[in-house]
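All protein chains but one are shown at their positions in the complex.
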Amino acid sequence: MPRPDRFRLGAGWVGAGAVAATGAVSALLLIVGGYDPFEAAGAALGGAFGSADAFLSVTLVRSIPLMLTGLAVAFAFRAGVWNIGAEGQLLAGAIAAAWVGLVGRALPAWLLLPMLLALAAFAGALWALVPALMKVRLGVGEVITTLLMSFVAIELTAFVVRGPLQEPRGVFPQTEAIAAGARLPALVPGTRLHLGVVLAVVAAVAVAWLFRQTKLGFRMRAVGASPEAARMAGKIDTGPVTLVAFLGSGALAGLAGGVQVAGVTYALYEGYSPGWGYTAIAVALLAALDPLWVLATALLFGALEAGAAAMQRDAGIPAVWAVAVQALLILAVLALDQMRRRANAGSAGV
Amino acid sequence: MIAVRARLDGVVRRFGSVEALAGASLEVRAGEVHALLGENGAGKSTLLSILGGMLRPDAGTIEVGGRQVALASPRVAWALGIGLVHQHFTLVPPLTVLENLALGRRLQPARLGRTLTRLRAEAERLVQRTGLDVRLDARVEQLAVGERQRVEILKVLLRDPSVLVLDEPTASLAPAEVASLFELLRGLAAEGRAIVLVAHKIDEVLAVADRVTILRAGRTTFSDVRSKVDAASLVRAMVGESVTDVAAAVGVVVVASGSARAAAVGVGVGASVTVDDAARRRPGGLVATLADVRMHASVGRPALEGVTLEVRRGEIVGIAGVQGNGQRELARVLSGRSLPDSGSVQLPAGVGFIPQDRTLEGLIGDFDLAENVALALHADPRFTGPAALRWDAVRAEAERVRTRFSIVASGTKAPAYALSGGNRQRLVIGRELLVASDLLVAEDPTRGLDVAATAFVHDQLRRATETSEGPGVVLISGDLDEVLALSDRLLVVSRGRLTPVPENARTREGVGALMLGDSSAAA
Partner (left out) sequence: MSEAELELFLQASVRLGAPLALAALGEAVTERAGVINIGLEGAIIAGALGGALGALAFESGGAGVLAGALAGGIVALVFAAFAVGLGTDQIITGTAVTLGGLGLTGAVYQARFGATGTALTLPTLAPVRLPLLADIPLIGDALFAQAPTTYLAYALAPALWYFFFRTEWGLELRAVGEQPDAAAAAGVRVRRVRLLATLLGGTLAGVAGAHLALAHAGTFAENMSAGRGFIAIAVVALGRWNPPWVLLAALFFGAASALQYLLQALGLDLPYQLFLAIPYLLTLAALAGWLGRARAPAALATPWPPPR
């Protein structure tokens, strides 16, 4: 398995270079497609940052699930756990949140909301437990198993919204709206920005502190950088550390699902996630797995999505372009980081 | 006049700004065993990689069979009759020996079955002729180290090379196996092949070579026939004159052990040679005990069986053995890194461990010096709060290690990957001595180090055990000369069992016989 320490993407000119290269290639593609890149950029920037409401209600709200899932991915990758199943863990969290929000109508908000978030995180961790045990106990690589668990979660979501949690009329594959007391309050009145953004920032700061200052975080980083050295030089039992990485990552992704249900959709439906769990890999990667940078890169991706929607509305350019631009951005970072590495290999010796 | 099979001249190869080869030359003749010597980092491996077509030179000429050639790939090198036996095993573990022999041959690409049939016949004939005993249908992952080595050689010989290059083939062989390998090489040379043997043990070289070439700092500094050289002149040519200063500066005490290498250093340094008297040292209290320890291995027989060992303060217990006889498992059990399947283990609180592979197991390249020191301190209550590490204290400790062990680095924030091999080992030893108040387990601590760095490591091990208050040291090493020179007590590990070496068998021959599991030699 590759090691997370091998990419350091926040480093120097890589980030800026990648954004510039992506902009240039995107503009070229837009011209080829018969669009005006400046009009596109104007519309996109306006949609993402054009007004306080555009920024708070659209960009920021869209980036919240990416912040939390991005943190989930960074949390695991830093410890050498290639959890690419944040998607499934998010769905597990969303299912748990919807369930709590529906059955807990009688409970007061101060109890219901924390319970919803806690259970969402717990469900996400539970979803990560299967690949975690398979890795720690049986030595089965997590890339395929976490992916498989995501598919199970997708089918489970489809089942739940057509079965036990389906809205009472039994027509649509979705749940009823959750109790008012289970919803995250608005952060800025008059916008759709909810308290979830505070949760995401707190989580990022907590994870950053964990990695930089604590014993556990140090052990996770050591195992991620070199499991052999962690065992031999650090006398670290890698099993429990790996388990923590899986469960913490799953909990963060599950929390993302809970926050989305409680803060934005207020319900669960079939096809719930547009792929947050996968986009999160790109978010975490662009942030060089640094928890605080995850906030910034998630915001960038949120802005891309918000901008794309505006681009389609105002400039008639299909919103799917944003997905292609995300792909270009990742490829640009990969290529530039590889070049940086080669340059460094020369100066540092072999 | 003997035919020159291959000639490399003025070869230069850079990696970034580092010049690994700065004008290396080598002339290989038919019917000769040609030894290539050099300290670690002298460029031997780079030169071989160029000869094998794995790396291209930046400058210089290569002639094979009198024609100038470009060795653009391993395939081209093969085609020109150059066969390379790598230092690291280049076999595919889940495949059988026969399939490994077939890999890359392209005899009948679409009919693997026919290729295998043909190679089986060829391999069986070759086994008959050379005595390289291997089981063709066994999976490589089931084979012991020695047998894998034989497969490697067989693989190359099957391609009938006119130039056979072996990169440190003796590193994992017992003395008797080395002897039979050398016999084989002589025989192959007598068939008219040119043999290039990379080695770092001078006595081995003197035993088998017809001609010796020495690389130093990427340049060929010496090349002559065997009859005109002796151990002392070879060492001087390998390390240059500066070694005397370096060795003197670290206070090296060289112990006579009958080894050409150690004796030669003694000559080079010009220091007085003292004979160690084990009886003079008085070990202190018992610090560690293993009793009837048994441990499984991934394949085959148990890695450790019936192992009983007591270690006292202030003594160096040497454990000699051929690689792959249970050393790794023993080191891990003794250092508390692994639990045995059965038997009792009593270890003290303050255990330090110098693992065999400092780059992979001893250090984390992307961590800085302080973080690497923290690897040993992260569970120590003096350096931790309830949840957090006390990084200021760790960093201060790292700075002390850096100064005390003269580690060449810009500071404690320098990443470990930027350190040289010798400095890496200083960092590992310095760190482990911080925690080794009771016991220090060192596994091949001088592997791959140059003469000066080796002397430093030996000196540290001796200093640690100067008094009976010091930690007990267990030195597990495949280097016979090293354990003979340093140990107060000597044991041999063979097939997972420990055998004490009687006083009258403390010679290269006696210990060598024990290493192969021949207990009669000790009697």
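Order as written gives the chain letters A and B; numbering starts at 1 within each chain.
Keep this in mind: a residue touches a chain if its C-beta (ideal position, glycine included) is under 8 Å from a C-beta of that chain, and two chains touch if they have at least 3 such contacts.
A quick note: this is a predicted structure, and the numbers were derived from the prediction, not measured.
The undisplayed chain touches these shown chains across the complete complex, A, B. Of the candidate positions A:G34, A:P108 or A:P189, contact with the hidden chain is made by A:G34. Only one of A:R192, A:R212 or A:R341 touches the absent chain when the whole complex is considered: A:R341. Across A:L210, A:L268 or A:A282, the single residue that touches the chain missing here is A:A282. In the complete complex, the residue from B:V64, B:L91, B:A303 or B:V394 that touches the missing chain is B:L91.
Screening B:W78, B:F222 or B:F405 against the full complex identifies B:W78 as the residue touching the chain left out.
Chain B residues in contact with the hidden partner, per the touch definition given at the top, are 52, 54, 73-75, 78, 84, 86, 88-95, 99-100, 102-113, 115, 155. The chain not displayed touches chain A at residues 1-2, 6-7, 33-34, 82, 84, 130, 134, 138, 140-141, 143-145, 147-152, 154-156, 158-159, 162-163, 278-279, 281-282, 285, 312, 318, 320-328, 330-331, 334-335, 337-338, 341, 345, 350.
In this text, only the chains that are shown with their structure count from here on.
Touching chain B in their complex are the following residues of chain A: 5, 213-216, 218-219, 221-222, 225-226, 228-236, 345-350.
Interface residues of chain B, counted against chain A in their complex, comprise 15-18, 20, 332, 335-337, 353, 355, 357, 360-367, 371-372, 374-376, 378-379, 384, 387-389, 391, 417-418, 428, 431.
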